[in-house]
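First the structure, which I've put down as structure tokens, then a few questions once you've had a look.
Apart from one protein chain that is not included, each protein chain of the complex appears where it belongs.
As written, the chains take the letters A and B, and residue 1 is the first residue of each chain.
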Amino acid sequence: MARVVLTPPFGTRFFGGRDHLDIDAGNVFALVRALDGLAPGFADEAGSRAAIAVNGTAITAWDTRLNADSEVLFVLRIAGG
Amino acid sequence: MNAPENPSRFRIVGTRPVRPDGIDKVTGKAIYSPDFAAPGMIHGAILRSPHAHARIRGINTRKAEALPGVKAVITGRDFPTVESLEVSLGEGSGNILHTSRNCMALEKALYHGHAVAAVAATSEAIARAALALIEVDYEVLPHVITVAEAQAPGAPIIHDTVFTSGLDETPITPSNTSSRFVIADGDPDAALAASAVVVEASFSTQPVHQCYIEPHGCVASFNADGQAQIWASSQGAFMIRDLTASILGLRQADIRVTPLEIGGGFGGKTTVYLEPVAMLLSRKAGRPVRIMMTRDEVFRASGPAPGTEATVRIGAAADGTLTGAIIEFTSRGGAFPGADVHPSAMHALAHYRVPARRVTGWEVVTNTASTAAYRAPGAPQTVFPVECCMDELATRLGMDPIELRLKNAVRPGDKGLNHLPLGAVGFVECLEAAKAHPHYTAPLGPNQGRGIAGGSWANYGGPSTVELSVADDGSVLVVTGSPDIGGSRASMAMMAAETLGLPYEAVRVTIADTSSIGVSMATAGSRTTFATGRAVVDAAKEVIAALRDRAANIWGAAPSGVEWRDGAAHCLTGDNAGQSLSIAQIAGRAGQFSGQVSSVVSVTSPDYLPGFAVHICDTELDPETGHLRVVRYTAVQDVGRAIHPDYVEGQLQGGSAQGIGWALSEAYSFNSAGEVENAGFLDYRMPVCSDLPMIDTVMVEVPNPGHPYGVKGVGEVPIVPPLAAVAIAASHAAGVPLRHLPLSPDKVYAALQSRN
Partner (left out) sequence: MSKILVSATVNGDAQQFLCEPGDSLLDALRTQLQLTGAKEGCGSGDCGACTVILDGRMVCSCLVFAAEAEGRIVATIEGVADGSVLHPVQTKFLEHAALQCGFCTPGFIVAAKALLEHNPDPTESEVRYWLAGNLCRCTGYDKIVRAVMDAGAQLRQEQRPASERTTA
């Protein structure tokens, strides 16, 4: 089970204020699909507003492989002006 | 030129060559948005609401359409219906429906100056005359300009579709309070209760405009087969294309956007105001249409950055170690949600180790122009109160303000604002450099005060595409999609030349239209030298590999036996060992291979690093009038590595000047009808040359290991510390805390009177 770490506002808005979940998924696409199944709308929100890190490293490719001890972090993206 | 030259680790990186687009720009040849003309072009003008809040019951355009010379008239009804949709536009995200409605009102005009109709005619004068013939039936509604008005019981609700987001329970009634964003860590209440010293104070900043000198402008041309062109100045041609396509329901590949030179943006040109309007007019008229905003329109209908009211409580142990902080702030978001509340909250304390914190940000919509990004969007508004409180903490603890900051500064390995361990960040190095700078210990004159302040900005990566090709004579072409706002053609050419081992002048850089190169996110977020620069270097490396292969083929040697050095292939093994082939000699034999050597590289780089800065400011107060003047200013910043130091210094100086303006003189004035009273440069007072001293810069170089030359974004950080640096200096000069910006003479004079 990969550990999903949710920072504001993802946890509050979609998962009743939880800051983490454990999900079985082979890559980030599968993980986001699973999360969207639990909280419809999460996938769109993650696609447009989230920066994602796997095991402490920021990633941009959602086909990044996950395993049982992966930690996947969702944080609001800041792009700037 | 006031910093030492880079040590000679590189041939070109760190030197200061003349920018390749320089001569065009000092001779008046460069083509900015008002300078471009398409054959057969006609002129558009926009009718704007004379009310701050009004329902549009109907618009009668018949008289305008009948005016000779008028070719098209449009209203909000000409815009296709778009869903409320958050889309990823590379700039974080945006709501297409709001962007569309901001281009032109439909049901309601939401601020004085909101577009309600537009005309295209054979001359600008006829277009403007036609505007006067459009009859709009308004039902004037009560309006709200300030946060207090917007949140007052019984306040008119601007959007019946906006419900406060981010609350524990989703509300069932719409509200002008559009969102709440909370960051919480530990138990800050307990931490503050146990602190040796707690500083608590309230602060405010005003909305300010980006004040690029070039007003918004574009030319749009729509053909009957659905293919269209736009010529516009913006921070991102792809952003213009994608937003226009989404709003108008066109295919992205059908819109070709040619980026013209851009006359400043600072975040304010990361959205569309005119392009969809000009496109609809062009579709109706069958002719290319130009629209240029006047300065009055720029002030009323574009920008600004949100203003913020904040209350900060921050505590420290007796030795100065920060214990906890509670911050609550409210940002004035303008007509549509989307103010920078989350970056405000995330940056407030991002430069310090604070074990327990709760930062709560609220966004409130008002009947004022919709906010737009402005340099480090959101950060100055919350770092200002935090830094002022840090200064008060230092005073209360009897500590040197830099020592207090050093004690609490974030270091590599600490958790950053994205919850990941910080990489090679240089805040400590900046503080040390500030402490060692002669400015910090220089004596002050009468009525002078000194302030120091720090701050950070996350920076960004994002997608960039570069094509690099070698002409037959060995000269090199680099094509990017990143508009050059402040010298990026020079830095791209420098990085390519450095990598290829060629002279700077052998590489020429073109900013291409959206149909001629793959996608690049806008020149924004301090990303271009980092992300597009990385694509340039990667492309150059691919080209070197291809050139080595060709040389190896020519020599009959193994590619591993060929070294690339000083712009030439050198044979290390075999019969030809010791021989070399220059880039021109290899490129000239393109016909003997599969054509020219070229490489197209698309990157999305997540390994950007935040930037940190420390500014030192001396202000002098005229106690008779309350007028403040900045008399000395030093900006210290970790820049990663400066590719072209002049343009890095220029970012530090320009950002500092903008921050000084925010602190001292810039603000909107609204009358009781909700109309901006100072929609011009005479009355909206951005700093002029005689307002400022020289701005000394210190470039601290802690290279970013995630970039081939160590680049970190530099453009946005420098606007983060100045608000506090100026206000702290002014407070020391005045002997009374000055916490509400701008520090205009009347406000400062009143504070002096209350002190006495």
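One rule holds in what follows: contacts are C-beta pairs under 8 Å (C-beta built on N, C-alpha and C of every residue); 3 or more make two chains touch, one makes a residue touch a chain.
Just so it is clear, the model here is predicted, and its values are computed rather than measured.
For the omitted chain, the shown partners it touches in the full complex are B. Among the residues B:Ala125, B:Ala253, B:Ala577 or B:Ala750, only B:Ala125 touches the chain that is left out of the figure. Of the candidate positions B:Leu141, B:Val600, B:Leu692 or B:Val736, contact with the unshown chain belongs to B:Leu692. Counting over the whole complex, chain B has residues 1, 16, 18-19, 21-23, 25-32, 34-35, 125, 210-215, 261-266, 294-295, 485-487, 644, 646-647, 649-650, 653-658, 680-682, 686-692, 694-695 touching the chain that is not drawn.
Criterion: only the chains that are shown with their structure count from here on.
Between chain A and chain B the centroid-to-centroid distance comes to 27 Å (mean Cα coordinates, whole Å). On the chain B side of its complex with chain A, the touching residues are 86-88, 90-93, 165-166, 168, 181-183, 266-268, 270, 342-343, 346, 372-377, 417-421, 457-462, 521, 524-527, 604-607, 713, 716.
Residue ranges on chain A touching chain B, taken from their complex, read 5, 7-9, 12-13, 17, 44-45, 47-49, 51, 53, 56-60, 73, 75-81.
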